Structure formats: C-alpha cells, structure tokens
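Report on the following structure.
All protein chains but one are shown at their positions in the complex.
We just call them A, B and C in the order they show up, numbering each chain from 1.
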Amino acid sequence: MNRLAVTLPGLNLKNPIMPASGCFGFGEEFAKFYDLSVLGGIMIKAATGEERYGNPTPRVAESGMGMLNAIGLQNPGVEGIIETKLPFLGQFDTEIIANVAGSTPEEYEAVTRLISQNPVIKAIELNISCPNVKSGGLQFGTDPKMAAELTRRVKAVSDKPVYVKLSPNVTSIVEMAQAVEQAGADGLTMINTLVGMRIDVRTGQPILANRIGGLSGPAIKPVAIRMIHDVAQVVEIPIIGMGGVMEVDDVLEMIYAGASAVAVGTANFVNPFICQELIAALPKRMDELGIEHILDIRGNAYGAALHRA
Amino acid sequence: MNRLAVTLPGLNLKNPIMPASGCFGFGEEFAKFYDLSVLGGIMIKAATGEERYGNPTPRVAESGMGMLNAIGLQNPGVEGIIETKLPFLGQFDTEIIANVAGSTPEEYEAVTRLISQNPVIKAIELNISCPNVKSGGLQFGTDPKMAAELTRRVKAVSDKPVYVKLSPNVTSIVEMAQAVEQAGADGLTMINTLVGMRIDVRTGQPILANRIGGLSGPAIKPVAIRMIHDVAQVVEIPIIGMGGVMEVDDVLEMIYAGASAVAVGTANFVNPFICQELIAALPKRMDELGIEHILDIRGNAYGAALHRA
Amino acid sequence: MIELLTVVSTKKVAVNATALICRMPEVKKIEPGRFMHLRVGPLLRRPISIANVEGDLITFLFKEIGQGTKELASLRPGDFVDALGPLGNGFPVNLIDPTSRVVLVGGGIGVPPLYYTMRKLVERGVTCEAILGFDTADSVFYEEEFKKLGPTTITTVDGTAGIQGFVTTALTPERFDTLLACGPEPMLRSLQTVPIQDCFLSIENRMGCGIGACFACVCKTPDGNYVKTCSDGPVFRAEAVIL
Partner (left out) sequence: MIELLTVVSTKKVAVNATALICRMPEVKKIEPGRFMHLRVGPLLRRPISIANVEGDLITFLFKEIGQGTKELASLRPGDFVDALGPLGNGFPVNLIDPTSRVVLVGGGIGVPPLYYTMRKLVERGVTCEAILGFDTADSVFYEEEFKKLGPTTITTVDGTAGIQGFVTTALTPERFDTLLACGPEPMLRSLQTVPIQDCFLSIENRMGCGIGACFACVCKTPDGNYVKTCSDGPVFRAEAVIL
C-alpha cells in the first residue's frame, strides 16, 4: 500500500501534493528544476475562452508573510493551451487538473467543453473566485445561487469531474460549499486568495496597477484551515486544501482540518523545489507522528476518526 | 496648528494614534511604560453587562505574521469597569473610547447606557464583530439588517457618539458600512479580526481551546487597507482604521486608504512602547514625504484630494 | 525595559537543548524565576526563563520547539536579541528561611529557572537538593552544574539515565519543608498534592504580551477568580492556582 496515495473523483494521486493553479504556469519552468512525475497532480494556470494579456504591471506586492497578486488571468486561451501546453504536460506521470475561468457562463461552458475532452486533463477546477478580473471571477464565487447555477451548467458540459474553487471573501463559506455540492460539484478546492490592497506611501497610490489583488501565502493559512475545517464537516465531497502551505506540517494541518489533498501556491515562487521537497518529507514526518496512511488523519481535528471507527 | 490633530465626532485627538480595544487592557500595564497622555485616544477592552472569565486556555496561537486569539471578552463587567478602571483612565489627557459587547441587543443597550454616561468616556465603539464568543458578537456583525437595528437601538440610549466596529468576515463590507451609517452610526472602526484556526500536528487538535480565533497583525493589513479604501469612498462618516499596523508607514497607508485615525492592536504586545514611538515618528516621516497635515493625505489613494480641492 | 542583548555564545547542551549566553547593556540584579520575553523572527515574543545571571552575562537554556526557539538556537556571537524584561515574579528566594530544607523539582524545559534559583539559595546558605526529570539520557542537561550546588537526582522516563520514572518517583517529601518546581503541567498538577509545608510552582502558559495586558495566560484560582501567569506569576503557591 502506498501510504501517500489518495483517490479522488477522476484523480489517482500518488501523493496528496500538487502545485496550485497560477503558481506553476504550465509546468515548463519547473520541469527544469525537477521531474514533474513526482507530483500527485498539477493544477494548471487558468484557461479562458480567448487569449488574455491580463492586468498592467506592477502585478505583485508584498506584506507580512503574504503576497498580493493581480496577474489577471493572463493565458494563451483554451485553444492555445490545448495546442501548446497540454502535449508537454502529457509526458509526465501525474494528474493534470485544468483551471477554468471566464466572464460569462457561456465562456465557462465553452472552455470546459473543449478542455475536458482532452485526454491529458483528468479533472476541471472551476475558478469562480479570482479577485483580479473586472467581470466574471469573484461575482460567481460570492453568491451561492450564481455559483450553483454555474456549477450545474459546467457539470452538464464537462467530460471530467468538476471541482469548484471557493473564494474566502464570503460571509458563509459553508453556504457556498453546500450550494455547489447540491449543484453537482464532484469536489471543492479552497481557498482562493483574500482580496487585499497595499498603498505606496511615496505616491499615496495603490502599489498594484489593478489597485486590488489577491492575498496568498502564510498570512492566510489560518483562514484556510478554519474554512476547510468548517466545510469538511458538512459536505460529502472531497476538499483539496490550499492557502499558505510552506512546510510539511502545513500539509498535515490541512488534512487534519479535513482536506484530502493539498495544493501549494505561493511557496513555489519562494522555493521552486518546494513540492518535491514536501513529498519527500512527508513519510518521515508521518513516521515521527505515528501516522500510517496520510488519510488516517483526515478531519481528525473535528473528530472524523471517530466517525470512521 | 497641530499637524497631527484630528477632530472626530466626540473625539478631539491630539494625534491620530490610539491603541485598539483588547490590546491595551485598561491602560494600567502600559502606564508603567510611558505616559498615556501622549496618546490620541485609548480604546479600552470590551465591556459586557456582567463580569466574564472568557474562554479556556490556550487562548493564543500564531502563524505567519499573524496572531490568533480567543480571549472571549474577559472583562470585569460594565459596573466593574466604571468603578475600578475608569477613574484611573480619567487621570490622563487623552480620549477614552468604550468598547461595548453583549449577547443580546438588551445587553448592548444596558452597557451603553451605563458607560456612555460616564464623563471619562468620549465615545462608544460598538463591537459587533468579535469572533470569539458563542452568542452575540459576530452574528450582529455579518448581517446588515441586524447590524443596523442594533446600531439604532444603541444610538438611542447612548449619551456619546457611537462608532460601529466592522467585521472583515463578510462578503460585502460596503453593504455593512452603509447599513450602519444609515442607522445613525457616527463613525466606523475597522477591521476586527478575521476568523482563523491553527491545528497542532502533534495532537491533531486545534491549538486554541476555543478552536477558532481572531487573526490579527501584519498578516491582515492588506485586507484592512482594501476594506477601508472601499468603504471610505461610499460613507460620509469617519473611519478609524486598524489591522496590522506596526510601523509609521502603515499608519500613513491607512490614512491614504481613507482612515481619519488609526488604532494599533497586536503591535502593543510585541513592543509595549509602539504607540508612543509611532506618534514620535510621524512628524519626521511626514516631513520626508512632504505632508503638511496628517489629514491632507486622507483618502488620496482613491483621489479624495481632488474632491477636497 | 526593552534592551538589545548581545550574543556571547550558543552551545548545544543536549539533544535539542541550547544554552545561550548574552551580554546585557548593564549589570542588573535579577530575581530567580523571572523571565525575558525575546523577539526573534516570529511576530510574538517568546518567554524564556532566566537560567543564570553573572555580572552582565545572562544565560538562557531552551529546547528547540518551533520557529522561535530554532531561530534563538541559530544565533551567533555578536548578534543582537531584542529582550523585554525581566518580567514576572520569581521564586521567593529571599523569604525562604535559611534553615529550611529545600527541594527543587524540574521537568524538561522547566529545569532552567531552577538552576539560577538554586544558586541564589545556596549563596544565602540554604541547603538544597534538586530532582531533575527528563525523557531520556540524550535530553539531560546541566546535571554537572546542579551537582556543584548540591545533591542532584536525575530521572528519565525510559530509565536511560538516573532513576527510571517521573520526578515524583524520586521525591521523598517528608525530607523537605519547601518545594520549588517548574515543568510541564501534568508534573505540576501532581506536585500540588504532595504533602509539604511550602510549595511554589512556576507555570509556563502560552503568552501573548507577557506584561498583563492581553489575558492570554490566565489561570483560574480556587476562589473563583483568576491570575495572569505573566504578571501575577509565573511563580505561584501550589494551592493558589487550579491547573
């Protein structure tokens, strides 16, 4: 038995670690650092219907253990991705998850239809939580009715299981999670970034050209843990957790909170080897803590083990 | 002209710096470090109707530049505060703001009625955003209707201007702000803490006995700046900004974003002298940046200066 | 109250335990059992007991737990440490009758403050014994230092050094009239029931501010009230706190 293996809808993960969308491009840069086949999976950069340049620069700012970004979904468009990026990713023995974004439900549908048919893609991650684009993105992610409706529509056209990526910028994350679960989501990924802003005191103006951006990194980890913990208890579908993971203990924290797998975002920018290092470090840390299989601890923070027993 | 002086409803602040509620007790400990009369004001620890012990320990945890707390409104009760704490605070030449909490609207009313009559108190801060108590607190702070109703009731019984303290744990902070403004709030204070959790990987259980806690400190500053920036543009009442202020540039960032004064929370625990140091550092930094009066820059991040001109 | 200490040396004294010696800006009289609140990389300060003071040199002994203590352990001579303190109320060394028979009981990272306390008691002419409990032989530290001050018994949970068992296994309360202790909560709780005239316990609660302002470190008292570990303690009479 592989003590790190995790099976989720559409995904046979050899371990629970995968880079988070937008933080790993389409893998090309990181393939220079290590063999991507070690990864449980890869969540690729968001795909939209057409090619997008994204927001003007500056696109990143920083603040106490957090990164603010306003990339704005720059990507070569779904067709560009299928043609120029997926063949490369197809070489690796790992599960590729396509992140789908759009400005309208029709765009989400069109992108999903196209990309979910590609054999390289094993699951769809429905990005209804990007705070960095004018239309689409966050508005679908903060209204449970709109989120559910979009989930239903995307599910209807998808060849592959659909994971919905939740935004933390809501009053009730539980309500959002339940809405998309009822609408047919196969899984959840959470959390996307918190909306934030930094101002340059030399100019008095926001540092980001887009003014606001998404806050990621260790700063948001406690928010992520809390949300995963609250949602895991009330949904039946699995959660891929993310938000501030930098160390092996952060991975365990997310799984204790109720996640079944863990994505790593910002940390890839700090240390390009991070995913590989986390995968290597997990078994040793599990030994120290007396953990047999990684999922033995899933949800134990709220007593999930009791239910299993 | 005092270039740091700020006049707000009920408050003649000699400078825009004051310790945030719950992070300065009732001033006694800090009075051993410096003369509290240097402060613009002091937001004292929450008062409830009866004495409260608060939550079991551990009550604090930590995470990337953030502090999680679940003190749970420990306080001697409104009468205890009036008898044993306000006389001490009355000695200092600074503006005392009472933070009012409760489990029911009636408790909020009763506390406000009593404490707002005390001459030492210059304004009320209505705490509808404490994430660390079972009832009251956060539920009033996440529903605009409940928040407005509570504001109206408290306003009706208050002898002093009422500032409403907003929670960041909402989908639309602007909607909350507008609701309480329409209900008669004299000002806003924002932000309270973000709900968060940490798990101890050695036990698999939450570190805080209360499980969840409120995240404060530099980690949340970008969230605070964004919310102040968004709210300041749509309300007429002043904002006292807070959330992660550690340095003099953080103070300026909040004022550029639209705050009229700034409260300092967690930083007092790291450096008990911080408020005094910030007050001393402001004029020099203003000189460097060519700022005449501190309020000259208020809201300039969204072009408030243009409106003033 | 906030000073920059200058690191003089760091030295591993056991697996995971480090002795950090710093120079204070000036010679200072510090009562044993108090602590310094040290700022390293993390946001909040870390409370560390004062394990010894000689002239302007101050010693800390600590176990590497998380980021804070790891960073403390990696300091190098000449580095600065931002220290708030000394804080809290220590052991009542000066109130202890020189003729009394004192036993100091330490468990793991509770051992450090007892060294300075024993030294000060011995300086006053009080005869003391120490019982120091550790997990295993690898984690034992300062055994020689304590032995220079008086009879010292080591206990280890796995029996790899000294007596196998807990400190309570080695404790013969009838031979003493004063017990001073610091260590993990379960140890302190069991010491509360030891029949002895005077028992003082130093509690190590999670702290925020360290100065009495945040109410992170409260501890309930038998009279239905509470105390703050940082500013009312960390040393309390055994019967004054509910653990």
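Keep this in mind: a residue touches a chain if its C-beta (ideal position, glycine included) is under 8 Å from a C-beta of that chain, and two chains touch if they have at least 3 such contacts.
These numbers come from a predicted model, not from an experiment.
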Legend entry - Omitted chain - touching chains that are shown: A, C
Legend entry - Touching the absent chain when the full complex is considered, from A:Phe24, A:Tyr108, A:Tyr163 or A:Tyr256: A:Phe24
Legend entry - Given A:Pro218, A:Gly241, A:Gly258 or A:Gly299, the one touching the chain that is not displayed: A:Pro218
Legend entry - Option touching the unshown chain, where A:Leu11, A:Ala47, A:Met65 or A:Ala224 are the choices: A:Met65
Legend entry - Hidden partner interface residues of chain A, rising order: 22-25, 28-30, 32-33, 53-54, 57-62, 65-67, 69, 71, 74, 217-218, 266, 268-273
Legend entry - Interface residues of chain C (partner: the chain not displayed): 41, 76, 78-79
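By our rule, only the chains that are shown with their structure count from here on.
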Legend entry - By mean Cα position, the chain sitting nearest the middle: B
Inset, instruction - Name the chain whose C-alpha centroid is most distant from the C-alpha centroid of chain A. - result: C
Legend entry - chain A and chain B, separation of their C-alpha mean positions in angstrom: 34
Legend entry - Centroid distance [mean C-alpha coordinates] between chain C and chain A, Å: 45
Inset, instruction - Provide the C-alpha centroid distance between chain B and chain C, rounded to the nearest whole angstrom. - result: 36
Legend entry - Touching two or more other chains - residue numbers and ranges from chain C: 43
Inset, instruction - Two or more other chains in contact with one residue: find those residues in chain A. - result: 64
